[in-house]
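Data block below; observations after.
Only one protein chain is missing from this complex, and each of the others stays in its spot.
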Amino acid sequence: MTVRFAILGAGRIGQVHARAVASTPGATLVAISDPFADAAQKVSDQYGCDIRSIDDIAAASDVDAVAICTPTDTHANLIEQFAKAGKAIFCEKPVDLSVARVREALATVEAERATLMVGFNRRFDPDFMAAKAAIDNGSIGDVEMITITSRDPGAPPHDYIKVSGGIFRDMTIHDFDMARWLLGEEVETVQASASVLTDPKIGELSDFDSVNVILRTASGKQCVITNSRRATYGYDQRIEVLGSKGMVSARNMSEANIELAGTGGFTSPPLLNFFMTRYTAAYANEIAAFVAAVAEGAQTPTTGQDGLMALVLAEAALKSVAEGRVVKLSEIS
Amino acid sequence: MTVRFAILGAGRIGQVHARAVASTPGATLVAISDPFADAAQKVSDQYGCDIRSIDDIAAASDVDAVAICTPTDTHANLIEQFAKAGKAIFCEKPVDLSVARVREALATVEAERATLMVGFNRRFDPDFMAAKAAIDNGSIGDVEMITITSRDPGAPPHDYIKVSGGIFRDMTIHDFDMARWLLGEEVETVQASASVLTDPKIGELSDFDSVNVILRTASGKQCVITNSRRATYGYDQRIEVLGSKGMVSARNMSEANIELAGTGGFTSPPLLNFFMTRYTAAYANEIAAFVAAVAEGAQTPTTGQDGLMALVLAEAALKSVAEGRVVKLSEIS
Amino acid sequence: MTVRFAILGAGRIGQVHARAVASTPGATLVAISDPFADAAQKVSDQYGCDIRSIDDIAAASDVDAVAICTPTDTHANLIEQFAKAGKAIFCEKPVDLSVARVREALATVEAERATLMVGFNRRFDPDFMAAKAAIDNGSIGDVEMITITSRDPGAPPHDYIKVSGGIFRDMTIHDFDMARWLLGEEVETVQASASVLTDPKIGELSDFDSVNVILRTASGKQCVITNSRRATYGYDQRIEVLGSKGMVSARNMSEANIELAGTGGFTSPPLLNFFMTRYTAAYANEIAAFVAAVAEGAQTPTTGQDGLMALVLAEAALKSVAEGRVVKLSEIS
Partner (left out) sequence: MTVRFAILGAGRIGQVHARAVASTPGATLVAISDPFADAAQKVSDQYGCDIRSIDDIAAASDVDAVAICTPTDTHANLIEQFAKAGKAIFCEKPVDLSVARVREALATVEAERATLMVGFNRRFDPDFMAAKAAIDNGSIGDVEMITITSRDPGAPPHDYIKVSGGIFRDMTIHDFDMARWLLGEEVETVQASASVLTDPKIGELSDFDSVNVILRTASGKQCVITNSRRATYGYDQRIEVLGSKGMVSARNMSEANIELAGTGGFTSPPLLNFFMTRYTAAYANEIAAFVAAVAEGAQTPTTGQDGLMALVLAEAALKSVAEGRVVKLSEIS
């Protein structure tokens, strides 16, 4: 079976997924949709696909699956529309900034028995997958303590920050998902600390740029997440998992694997500093995994529930910062 | 001026300092004191120094300085005795397990205008010193976010744990001091999470073996400390400091700087797994710094106040765990 | 201009180049040719191109360029045929195993003013390109001493070795080209040492599996090449260039960028162990560079002369081993 795709949204991430669909065996790109005609045209030209309206795509008999790459505030509505239309759905994170709205949309997905995969691309990074495989095959024994270091090269524009839902929902949300994936046990409590250190304007927008979070499961496993919106040396993305028998860690990716030696010492290039370059392989693997699940009628590797839980963790972290105390996930409704 | 030393306590750490004194130019070992005659004799034989009682050392005119290497519960008394006796004092951490008792002893030190250096050996590790120098010379700009990873190869004996004051006062105390040293600004609040993951017996003794702590200063700088009493791959001791212009990190020390390649990949040896081997150079530098300060009548690089503050941080961490909330240092009296 | 390609030979390397052509903007795959119908059909199915005979391709008006991926003994003839047919030619190394035959073919290329690029893929590896850029921008000053370490995971089949022309012409030839590229000055003399250490059968076939070569330019710059047909830890491909101001080195590529720590130490995965995986990016860059040169009518980054010189170096190395002495390139006719 070839999975026939339409992509909703021809922006940056829509283009990433268009390329991934076009190069995945067993998938084909049928249509693109975007209110901006130029953006849609560009994707259409590049991959030879139709330009259609969202409603036409929902009604189309030659489309099996959609990738929702539109602005966040449209995600929940589109999920509901396409669940009802009987299409398999790949949706970029987050499903919505409101936990209640996410639950609502997921209820529709469930009622319609629709397929929904939420885009947590990092789970599909080859190095993180290799680390996870090492955990799963018992190489480090029981997981005990995790450290996730995740730093962006720089903050997004202020206008984006305004509508982003804040650092926990926008940036840490990826790390919350990684934490759940690596811990192998649901988080019970969250505590967090948040500062504005890189740009006072971010504080004026009621957001933070530097945060540390401690997650804890019922059995006492812990995970630390450390985030900053600024890392001059590139896109810093590391995980380190300590277990009863040892530790596994995944390292950063450099621009080039060379080293210069001179009177000042030994220098290697900065890290890849753009999420699309850093996670090229992850985006391709992610779409391939969605395609495989749709083709086989199998469970997708990430689900709407994963999208919900990451958002709940973000809410809990925000509440912890506001109230200066440990917050139980069960407090977030 | 040659600084004439007596060492109080001929146990493991006493022997470390005896060797350091014997090999430091400008210092000489005059006497050793220990209730166990054999232990004292061994040091005496090795370095050709006298065996004397503590009171004789306090009264001696040929002793300028003492190194207190006795059990923790004797430290405060000995500090007071030798402050009054006019000797320069090097005391192993902690000064005492009670904040109140530490304050009392420091009051005596102040009243007597005595010299007191508390033994936070890690500040004298060549790699950590190089990292600190990079911070001080502006290489990373303003310090923002610190991660200190500190894991012991294994837990101490249960009998030691019983009297240790708990992981925060016994193990994390080193990291608290490192954090203060690296942050360059006093900590204002502490939050911590603590589990028992490596040995249930540690929990039965009301202690923990796996902890994460977030420290925060008034300006919002943050430091995460992550500790475990078990690391199968050796003594894991790392620091990583993120600043506005970059990051500096100090790596671990291996048993040997070699690499084996084979069908299973590339393998390098485990870490040095004993604090005395790992910190050999640090212990030597520490005594040399004390000797230099005493000889020049200068301020010691670590003080009784540093000992107090590390203990206050430990108390705050403990309170945070007990009450599930952020604790201000000002709450600890 | 879109460069319209035909690929001659649908074997392993032909498939690599078919994929590269298909994914290079500005290039399109028009036809495949292979005496084995199944092999040709497979490429035709995958990329939707014609299956044609070699003569039809030579005569075709809709083909601008060919990639010669046939067995070595056909290369020279095909170069001559397609030079006369006015097609741009990309030819896999080596042009021929005989220096005289190569010179002959190159004479035809010159007479026809044809475009010929010989496939030295390593020059297009991103890490080696970054190292070369560092040399070219003066980071290491004047190049003085180079070490090229190149080891295959395992020897090719004995049947292949029989017709390969021997290790110098088959394997070291890549390193000879790298050496010329990095030295920035033609080699004047060669000396080599060759052993059979991994498989006696290779010796029975009058070949070697373990060789060291020292190349030397007129100004005294030197390059060491060290080769083995066996490296249990993967495909070992390193360069290291010492200059008057410093050194640049390019490291190996691992299967995954992770590290496992345990009682046995720290282990990272073996190297990528297949040339097509290791040099995926290089093959893509190589075709893109050829396409750009053809489209612009510019000089190709590697030429027939490069192919000739690498072969001459191989001959000189073989002569050095046979005669136990330093051989001048000028001795090879």
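Each chain gets a letter, A, B and C, in the order it is written, and its residues are counted from 1.
By our rule, contacts are C-beta pairs under 8 Å (C-beta built on N, C-alpha and C of every residue); 3 or more make two chains touch, one makes a residue touch a chain.
Note that the structure is predicted; figures quoted are calculated from it, not measured.
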Omitted chain's touching partners, listed by label: A, B, C
If the hidden chain were put back, which of B:Thr263, B:Gln299 or B:Ser330 would touch it? B:Thr263
Identify the residue among C:Val3, C:Leu106 or C:Met247 that touches the chain left out of the display. C:Met247
Subunit A residues that touch the omitted chain in the full complex: 231-233, 254, 261-270
Which subunit B residues touch the hidden chain? 23, 126-127, 130-131, 134, 139-140, 245-253, 255-263, 269
Which subunit C residues would touch the chain omitted from the figure, given the whole complex? 142, 144-145, 147, 149, 151, 191, 193, 195-198, 210, 212, 214, 216, 220-222, 224, 226, 228, 230-233, 242, 244-247, 324-326
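Please note the rule applied: only the chains that are shown with their structure count from here on.
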Based on the averaged CA atom positions, which chain is farthest from subunit C? B
Whole-Å separation of chain centres (CA-atom averages), subunit A against subunit C: 40
Between subunit B and subunit C, what is the gap in Å from one C-alpha centre to the other? 58
Mind pulling the residue numbers of subunit B that touch at least two other chains? 231-233
